[in-house]
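Missing here is one protein chain; the remaining ones are kept as they sit in the complex.
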Amino acid sequence: MNRKLNVFLSLALALAFVLAACAPAAGSAVTYPTETINIMAPASPGGGWDGTARAMQPVIASVTGQTVQVYNVSGAGGTVGLAQFVSEAKGNPHELMVGGLVMVGAIQTNKSPVNLTQVTPIALLTAEAEAIVVPADSKYETLQQLVDDFKADPTAISWGGGSAGGTDHILVGLIAKEVGVDPDKINYIAHSGGGEAVAAILSGAVTAGVSGLSEFTDQVEAGTMRLLAVSSEERLAGVDAPTIKEAGVNVALMNWRAVFGAPDLTTEQRDAVVAVIEKMHDSPEWQQALETNGWSDFFKSGDEFDAFLTAEITRIEGVLRDIGLIE
Amino acid sequence: MDVLTNLLHGFASALTLQYLLLAALGVTLGTAIGVLPGIGPALTVALLLPLTYNFDPTGALIMFAGIYYGGMYGGSTTSILLNTPGESASVATTFEGFAMAKSGRGGAALATAAIGSFVAGTISTLLLTFVAPVIARLALLFQPADYFSLTVLAFMSVTALVGKSFLRGMVSLFIGLFIGLIGIDVLTGQPRLTFGLTELLDGIDVVVVAVGLFAVGEALYVASQMRHTKEEILPVKSRVGMTREEWRRSWPAWLRGTLIGFPFGALPAGGAEIPTFLSYTTEKRLSKNKAEWGHGAIEGVAGPEAANNAAFSGVLVPLLTLGLPTSATAAILLVAFQIYNLQPGPLLFQKSPELVWALIASLYIGNVMLLILNLPLIRIWIKILAIPRAVLYAGILVFGTLGVYSISNSFMDVMIMYAIGVLGFFMRRYGFPVGPTILGVILLPMAEAQFRRALSISQGDPSVFFTRPLSLGLLLAATAAVILPYIPALIARLRRKPVKVDRVVFGDGQED
Partner (left out) sequence: MTSGNDSKPAFSTRALFSLRAVALTVIILGGIILTQVSQIGTGAGFIVVGPRVFPTAIGIGILILGFLFLLRTTVVLDNDLVADVVSENATTDWTTTMLTLLSLVAYASLLHPLGYAIATAFFFPVIGRILGSTQLRRDIIVGVALGLVIYLAFTRVLGVRLPAGLLTGIL
């Protein structure tokens, strides 16, 4: 421990010297960015974090005039990427990482040696509601009917969704807890990706499906699936479905995504990165990107984000403990 | 007829000089990157995808199709010439392909791969054009129980992969099953056999296993035998095309490979690996020249290569009609679509017909372009074999390391690959075949997850595997695959004739 601290101190000291040497004569304000910005998407190409990183890429490039690169480090709900980010990006304000709700859970379930307190929270970006669907030929017309049967014979209802311990699983856990179903009787069928879960729902193998709303939008529109409810606090514009709360189960959950900076940034560096992300958020290009991807704007930066993150970590930990995924 | 009109419109927008040039550029770049050992089509496409951003959507998709076909073909080139598959779908090609290259018939192997890819690509694109909606509906009939039975059928391929000894083949298979277990359990999220290493949480990528077992294992083996084998210049026959005999043996394999590959690709959880192994097994079973297997049987290249390419068009069926990416490459293709605000799925054909049909037309064009560009290039590729051994293997190791490193920028992945290379070295040394290991790594995750899903959904009732007609049919097919080879002997015995057994035993054909 002591040795680690020493290494850390000497690194910080060295960093301070380097920074002092690099600092412009003008004063304390950090000039940022001064070189290529790298954004890590801690998932494989095609997923939500990858999409977020790639949507950020051109907008940051245009508001800063610097090149922006996106790279993927996939695995284990983002914890593999997080571990690499913590060890390699330390103190470098040009390194950013996308992350979100799933990572909070994965850190717990995978007993990850690193966690989100080791990186620098920059800003919360987007949030997406979860959706509960059934195949078009299912007998369930409303969430209420589904929940009634779930209460009567829990294991007969199989829920198809994404990875175990991920957002979809957490939502089912919250519902079970709210309606008083024993967590040991949740028949949750995990899939490794949204697409696989969609196929399982369409084939009628599982009773109901849970995933991000955007995964189902087209299927619902084409009439192959029926949307029973969405997990937002309030009804969503343009979505013809009640919230879970309206359907009588007091549960709401948003799958949020955020951007994090490297560990050990100075306050000045953090503020400089936050300023760039705020500039990105205020640009019309970003608003356009939100619209095309169907993401809700959920922007919080600085201390507001810190507070949100702390609260969310506590809440998710509680749910995971309740549904038995962590002891 | 509607389809034809649409397709013609697609061709009309794709067949301009500018787009043809983009297709040519795509095929060339795709081949150039794909031919690097250890870098497969998925990675090639991911690497080159940003280049397509510079063009309008139609142009970008056309270039993209070119890159894909180029990457696929480039990948089979390294499998054949260097025994270094760039992704799991070209592993089956290495078995006979590399044997052919070693016996001086690399040119013919590359030719049958190229023409087979073209034939399979064209037929399967035709199928995609005309019957995609029907196939998509059929594919959705598959439930977890059926997928499990499908993997049981696929496991029968192992009988074609074991070499001299059944016992050693089984040891190889089980080592593969063990590697396949490593990582987070999909169904419960529990880390398994990760020995506390974060890097192992996501399991070991099949490419890491393949490059390790094949390329690094081979390099170590060559090093171990170096002082005692003279630098042999591999005989490269002046003829690079195929003989009449090779044509005769190739074309049925191409057709069968296509028929096996396309439907598997179309399954939402099928992928391109299983059909390549099934095609390999089928060809070996049907072959009249069993003694040639292991020493370069051309059907063993023609079949899997055709299956591999046909599976790609198959993969497009669930992607375009349902929005489901079922392979690594399809996932990247999905990204490409989304860049242009296209959401593949049930509404794609209604929402943006011009683009879809331009893409389908570009598949035909990319296919033709590939053949035109690559047949002459075979002459150049086989010269790779004339590179001095030391430099060649040094290059393979550099590129293999690069390919594995660029999958996830991980030092640990590279070390794991070397460790698997050491395993591959000892397996070669003590006569354990490496094929079953790869098969185990590929099939185990799917077999286990679907087995457990099926039983969870049925709430523990195992009859689900026998009461679903699809599942039952596949299990019967698997049983038949085991029993059929014994039938001639059985009949002979029933007739009380002296048995002249063709030495049909498990792992037939290789006991010489």
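Residue numbering begins at 1 within each chain, and the chains themselves are lettered A and B in the order written.
The criterion applied here is as follows: contacts are C-beta pairs under 8 Å (C-beta built on N, C-alpha and C of every residue); 3 or more make two chains touch, one makes a residue touch a chain.
Please read these numbers as outputs of a predicted model, since none were measured by experiment.
Engineer: So which of B:H9, B:K102, B:K164 or B:K351 would be touching the chain we can't see?
Structural biologist: B:K164
Engineer: Of the residues B:V222, B:A477 or B:A492, I need the one that contacts the missing chain.
Structural biologist: B:V222
Engineer: Touching the hidden chain in the full complex, which residues of chain B are there? Just list them.
Structural biologist: Here the touching residues of chain B are 33, 47-48, 50, 164-165, 167-168, 170-171, 174-175, 177-178, 181, 185, 187-193, 195, 216, 219-220, 222-229, 231, 388-391, 393-395, 397-398, 401-402, 405-406, 409, 411, 414-415, 418, 421-422, 425-426, 429-431, 444, 448, 451-452, 455-456, 459-460.
Engineer: So that we can see where the missing chain sits, which residues of chain A does it touch?
Structural biologist: Output for chain A: 38, 69-71, 154-155, 164, 183-188, 323-325.
Simple rule for what comes next: only the chains that are shown with their structure count from here on.
Engineer: Okay, in this complex, where on chain A does chain B touch?
Structural biologist: So the residues of chain A touching chain B come out as 44-46, 50-51, 54, 71-76, 79-80, 83-84, 109-113, 155-156, 158, 163-165, 169, 187, 189-193, 195-196, 198-200, 202-206, 217-219, 221-222, 224, 292, 325.
Engineer: Give the list of chain B residues in touch with chain A in this complex.
Structural biologist: 46, 140-144, 184-189, 191, 198-199, 201-202, 268-269, 318, 322-326, 328, 331-332, 334-335, 338, 341, 343, 345-347, 408-410, 449, 453, 456-457, 459
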